[in-house]
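Here it is, the structure in full.
Shown here: the complex without one of its protein chains, the others still in place.
Per-chain numbering from 1; labels A and B assigned in written order.
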Amino acid sequence: MNVHETLDRTWRDPGGFVGWFCAVNHKTIGLRFIATTFVFFAAAGALALVMRLQLARPRNDVIGPDLYNQLFTVHGTTMMFLFAVPVMQAMATYLLPLMLGSRSIAFPRLNAYAYWIYLFGCLMLYAALFCGAGPDAGWFSYVPLAGPDYSPGKRSDFWAQLITFSEMSGLLESIVIIATILKLRAPGMALHRIPLFAWAMLVTSFMVMFAMPSVMFASTALITDRLVGTHFFNPAEGGDALLWQHLFWFFGHPEVYFIFIPALGFMSQIIATFSRRPVVGYAAMVLSLIATAFMSFGLWVHHMFATNLPELGKAFFTAMSLMIALPTALQIFCWLATLATGRLVLKTPLLYVLAFFFILVLGGLSGVMLGMVPLDLQVHDTYFVVAHLHYVLIGGAVFPLIGAIYYWFPKFSGRLLDERVGKLQFWLFFIGFNLTFFPMHLLGLRGMPRRVYTYPAGMGWEGMNLLATVGAFVIALSVVLLVANVVRSVLRGTAAGDNPWGAGSLEWATSSPPSAGNFVHPPVVHGREPLWEPGAQPAVVAGLADDRREVLVTSVIDAQPDHRAIFPTPSPWPFVSAAATTLLFVASIFTPWAVVWASIPVALAVIAWFWPSVRETLAEKLLERSP
Amino acid sequence: MTRADALMVAMPGLVLAAAMLGGCEREQRRFDPATPPPMAGETIRQERNAYDVSQGKRLFRWYNCSGCHAGGGGGIGPPLIDARWRYGGETSQIVQSILHGRPGGMPAFAGRIPDEQAWKIAAYVRSMSGQLRTDVAANRGDALSSGPPESRRSREEIALDPTRPASASIAASAVSGAQR
Partner (left out) sequence: MNASTSGGWQDALLAHGPQAAQVLDLWRITLAVCTLVFALVLLALLVALWRAPRGTHETAPQIAPDDRKPLRRVGVAIAASTLLLLALLVGSVVTDRALAQLGLRDALHIELTGHQWWWSIHYDDPDPSRTFDTANELHLPLGRPAILTLRSGDVIHSVWMPSLAGKKDLIPGRTTTLTLRADRAGLYRGQCAEFCGAQHAWMALPVSVDEPARFDAWADAQRATAKPPGDELARRGQRLVLGGDCVMCHAIRGTDAGARQGPDLTHLAARGTLGAGTLPNDASHLAAWVSNPAAHKPGVNMPSATFSPDDLQAVVAYLRSLQ
């Protein structure tokens, strides 16, 4: 048996029904994760179509207020917590080890657990929605409306626990990503040589670790207020309704950057490849990402300008909200310079990137408007905000994401997506998107508040609402085309080859799709675009075992080889632990005693997960003596 | 796609289907219900619905039941949070008390409080002594705290108040549903 086959056998996931639950290969988990996020993207999109049908005409009666309120809450919650953030982490899970020249992601079993936890959270939320128990207080669930007095039943509890699920998944993925980027790089890939997408994920993951605890605390306080009668948000007993807003938005503003910054990473990778040159100003780009991350923690009060916080304090947040435009502007200018000095290849991934310049810049400018207190006091909580947030999130994240799908699909599957369908699908999405969301700027200025299930006739809002509804269906058609393109390509697309785009980063040095162990001989790196720079000795790492899961661990700054580690084998325990954790979380919606009793299966599962295996330890020791 | 993959794709569908079939009576918001009175022995509809119990709590506050009953601790009127009931602690008996009054000072609210609201208030009153399921009972109110939230109260075994001679005859007669 040759080294390819041995390596493949060592690293691949087990087959069969039970084996499906034991998978820990980062590519397997990554693809499952990406596919699941897109399923929920489509689900939330379907909810939006129903809402748009309801709003197409004044005083419409497609659905009533109770269902409408559940739909917009679940739409927002899904898109923000179950699609936009996880899909970025999922793409990173798949791509980072390949981009960094490693055979594996860090903590593969934890990575698997994070996926299962995420999936169970999604299922819980949608089971609740189908049960008539969908949360209905908005995706940011302000108290007292979401509190025990004004949200009877378990609807807001399902929301709060969904936060727990998705935050846990997000935090664990961040740990995995940070560890991978800092410790599992190819020798020679110093920090100043890692791809800009890796910088974006590193910065995002640190942000996640600082911001998510705030919302974890807030959602836990909401659960205890509702379940056992604490008074965190009860003004009559010393609590404060505004405490929720501070805690939530301290997380919530950075959260939109969890979504945006990885997309900036996609932009850099795609622009470099399709301009046939590295992005202008690598250092400036990296510093911009870091500056954006730091500044994003200083903006949260701009969601609270209509409250009675002191005016001078609000002005500081205006200043910060305007300032954060600068690092992003720097990135945009560097990309424009890259395009201007490159040799352009106008394929579908680049089209999506170009759309970013139109849509995100427009959204960012409406964001500048919203950051100015006097303007915000008119357009806050209106359709102007709905327009802004969709411009920045769809233009700034979804367009680059779809471009990234077109870009990396050949690597995932070994097939190219159809170019003609891709271009058609792009134009449908671009036109449909602008048709849907541009009129909403005007709707907000003309007085239409957000989160209304209907509106009176004669306000001048009918035409714009109808236009938005038509646009929404155009978007839906475009998404259907994307899915059709993917399915068709998987079944009979053109074979892609290792590096169909002639790109410079390391993931393109593997086969398409990559073998289970990624690199037969992990590369040594001498520059920022390893596949574009002429080879230099040594080119590969020799000596890693191929019959054990041996990974080279390197130092943080300079990626000097540090030691060889044996990585965990596939295991059912991450799935079982996630199932036990799900039981704990869901049961604790109904009784506080679940925290005690349902912890026991979790503890047992985790103990089984970490129980050392005598056979594996012996094999490691043998490897140490004679590598 | 392997058989395992296919099963995995189908699994979420099964979960959702189970949820739909199970239904979730607790969470329905019946904004304009028709109000037939329940039959004897039937579990009261309002006592299976969290929105109705929460509306009952709101109406208890709005109609100033606390003026005599405080937050359930009693004052001019008897306490509602304990297990002792002068005129019966079943929901229909409490509805009777609300609508037709009782000797000793309980006013008759028939014609003042619509029947459906009386059932909601009665369901809430029952939750004050822990008679309702914890997921249906009201949670803490956004007000000064007057005790643990109704959903955290342990269930008191309903008994008639032995100090009131009227109780015995009430108990004998107030068995079958709502009598009006």
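Here is the rule we go by: contacts are C-beta pairs under 8 Å (C-beta built on N, C-alpha and C of every residue); 3 or more make two chains touch, one makes a residue touch a chain.
Predicted, not measured: the structure shown is a model, and the values here were computed from it.
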Fill in the blank from the handout: The one residue from A:F358, A:F473 or A:F590 touching the chain left out of view is A:F358
Exercise for the section: Would you mind spotting which of A:F197, A:F251 or A:Y453 touches the chain that isn't drawn? Expected result: A:Y453
Completion exercise
Touch assignment to the omitted chain, from A:V18, A:A35 or A:L346, lands on A:L346
Completion exercise
Answer key for A:L336, A:V487, A:A539 or A:V556 versus the chain not shown reads A:L336
Problem - Residue ranges of chain B at the interface with the undisplayed chain - result: 29, 31-32, 55, 58, 62-63, 111-114, 116-117, 142
Practice task
Can you list, in ascending order, the chain A residues touching the missing chain?
Solution key: 64-66, 69, 137-138, 142, 144-145, 149-150, 235-236, 240-242, 275-278, 280-281, 284, 306-308, 311, 314-315, 318-319, 322-323, 325-326, 329-330, 332-334, 336-346, 354, 357-358, 361-362, 365-366, 368-369, 371-382, 445-447, 449-456, 458-460, 500-502, 504, 527, 529, 532-533
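Please note the rule applied: only the chains that are shown with their structure count from here on.
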Handout entry: Approximate Å spacing (C-alpha centroids) for the pair chain A, chain B
Key = 44
Practice task
State the interface residues of chain A toward chain B in the complex, per the touch definition above.
Solution key: 15-17, 19-20, 66, 123, 126-128, 130-133, 144, 147-150, 152-155, 225-229, 231, 234-237, 590-591
Problem - chain A-facing residues of chain B, complex - result: 2-5, 7-8, 12, 15-16, 18-20, 22-24, 26-29, 31, 50-51, 53-54, 57, 134-136, 138-145, 148-149, 151-152
